[in-house]
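One protein chain omitted, others in place.
Think of it as A, B and C in the order they're written, each chain with its own count starting at 1.
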Amino acid sequence: MARPYNAFAGGDVGRIEALSDGIFAFAATLLVVDFHTPEAADMHSEAQLLAALSASAPRLIPWLMSLMTLGIFWIGQQTQLNLLERSNRDLSWLHLVFLAVVTALPFTTRLLADFLTYRTAFLVYWANIFLIGACLYATWSYAERAKLIREDAHGETSRAVKRRIVIAQSLYAVGALAGLVSVPVGIAFIILIQLNYAAAPRLPFLWRL
Amino acid sequence: MARPYNAFAGGDVGRIEALSDGIFAFAATLLVVDFHTPEAADMHSEAQLLAALSASAPRLIPWLMSLMTLGIFWIGQQTQLNLLERSNRDLSWLHLVFLAVVTALPFTTRLLADFLTYRTAFLVYWANIFLIGACLYATWSYAERAKLIREDAHGETSRAVKRRIVIAQSLYAVGALAGLVSVPVGIAFIILIQLNYAAAPRLPFLWRL
Amino acid sequence: MARPYNAFAGGDVGRIEALSDGIFAFAATLLVVDFHTPEAADMHSEAQLLAALSASAPRLIPWLMSLMTLGIFWIGQQTQLNLLERSNRDLSWLHLVFLAVVTALPFTTRLLADFLTYRTAFLVYWANIFLIGACLYATWSYAERAKLIREDAHGETSRAVKRRIVIAQSLYAVGALAGLVSVPVGIAFIILIQLNYAAAPRLPFLWRL
Partner (left out) sequence: MARPYNAFAGGDVGRIEALSDGIFAFAATLLVVDFHTPEAADMHSEAQLLAALSASAPRLIPWLMSLMTLGIFWIGQQTQLNLLERSNRDLSWLHLVFLAVVTALPFTTRLLADFLTYRTAFLVYWANIFLIGACLYATWSYAERAKLIREDAHGETSRAVKRRIVIAQSLYAVGALAGLVSVPVGIAFIILIQLNYAAAPRLPFLWRL
């Protein structure tokens, strides 16, 4: 009987890591491409240049959000991969779906920067965060079910990985609801959530999240 | 007698892997650059923005096709590289040709997105998939002939690697023929083939493909 | 009691290296995207093309500055990472902040190239160098405080790492002050500092910097 190709395809954790590093690196660098410099022909003084730069300062907000989003999920995925015993082709594909949703972030960031007061742009951005989180949950629960995770990652560690994603996504969803009422409030809420995850303050309650 | 340079040049499998990860990562991220946000000056309401975004939704189709194409061939090449005992400069060059054809994908994707109903654009896109597959077949048959593959990869495994490519490319060719009659049917057919390879459903017949 | 996620998240030095290589590689290559070729329709002779190319030669100055900036900090961060015993999630985040500031360099480079005689553009560029340096100082002093550095990197080596950054940033600050008086002088001064760090001439005084 013929040996099925799928029995030996994929399965290299190191390659998933390397591909992920490339994608996160490009996505982060690509964000800056959307910062356009003022037209040189329109600028006639230092004051004009400064004014033009200040006028595009609000674009910094989605930029910082996206840098934090990339950082949070880069570390989140890294933590999962470090807990894997091995991979297989199905898990590789789930990580490819995760990465595909990550590559959409430069677009949703630009959309939010161009339409910073529009609920539509804000919800598309939130949907991107939600999908990244949902994929990361899927990769872990598949890895656990398929017995691809390390012996010591079962039980408490596995529950912490899943709890982390569920709590974070619940908070983001509250931010999305707040954004339905007022987009600036929604954005501020999401930034606060991200700062909490990035800075991980040693406050007893927040550290547990 | 002088030692020929070609006797010791190239030959590092790890470097081929790292270069490939960079190229696949960048090609995947580059696909999103083609999603343009609507002109801010033209949008005056949420409804207008939503309508403008919906109008460019068909671009999602070639995007998803190309993400799957990249995923399928990234895993396909990875599987081959994992089965290598070592490399040499000729095999490195064959992989460089394979990667060169992969870098063309962002262009053919954009062409198809811009001309989604044109047979010309569809056939150019299919030709890209065909060339990637043909190169991947060439890397393997050269590696086997030059005795660069692992002991246990000869015989059944090697036949599975080649059978996989031949069957997939035959299916894509049927999709190309269908596209000659109707481009939407051709695109739908190719997407179904790709979903099969990405999801690898456990149906006895499809799993064997 | 539940196991806190933050106790086992992040902490992989190899992944920081790989992400950094991707970001520095992409930022360096992106710099060239700002070199526009002359409009083909406007050129009617070799002399015209040569004149058009010469006219944009001043853009080479910020380009070379930024290539040196990237090189200096790529080696600076690499040296730190080589001296680490291990990492943790807080140090990973500090390196992510460092990398985020690095990704801004293609923008500040373009701004300086577009407004080569403007103090505003020059100071924004200097601020970018300053922030990269400040982050690199922060990563090291945190790593030392959190006992993440190698046994033999304490004491003299650690002092050399910090002294290096402080002296370099002091020199850049002098360059920034010079630029307040005359932007060309400020740029020339910064280029000389960078050439010193890149070429590391074996002059007793400069080698110690």
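Note that contacts are C-beta pairs under 8 Å (C-beta built on N, C-alpha and C of every residue); 3 or more make two chains touch, one makes a residue touch a chain.
These numbers come from a predicted model, not from an experiment.
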Which listed residue (B:L111, B:C135 or B:A176) would be found touching the missing chain in the intact complex? B:L111
Of the residues listed, C:A7, C:V32, C:A55 or C:V185, which one is in contact with the missing chain? C:V32
Suppose we count only contacts with the excluded chain; which residues of chain C make the list? 17-18, 21-22, 24-26, 28-29, 31-33, 35, 37-38, 40, 43, 46, 49-50, 53, 67, 71, 74-76, 78-79, 82-83, 156-157, 159-161, 163-164, 198-200, 207-209
Residue list for chain B contacting the dropped chain reads 2-6, 8-12, 15, 18-19, 21-23, 25-27, 30, 89-90, 92-93, 96, 99-100, 103-104, 106-107, 110-111, 114-115, 118-121, 124
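The rule we apply is simple: only the chains that are shown with their structure count from here on.
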What is the distance, in whole Å, between the centres of chain B and chain C, each centre taken as the mean of its C-alpha atoms? 35
Rounded to the nearest whole Å, what is the centre-to-centre distance of chain A and chain B, using the mean of the C-alpha atoms as each centre? 25
Multi-chain contacts in chain A, i.e. residues touching at least two other chains, fall at 18, 21-22, 25-26
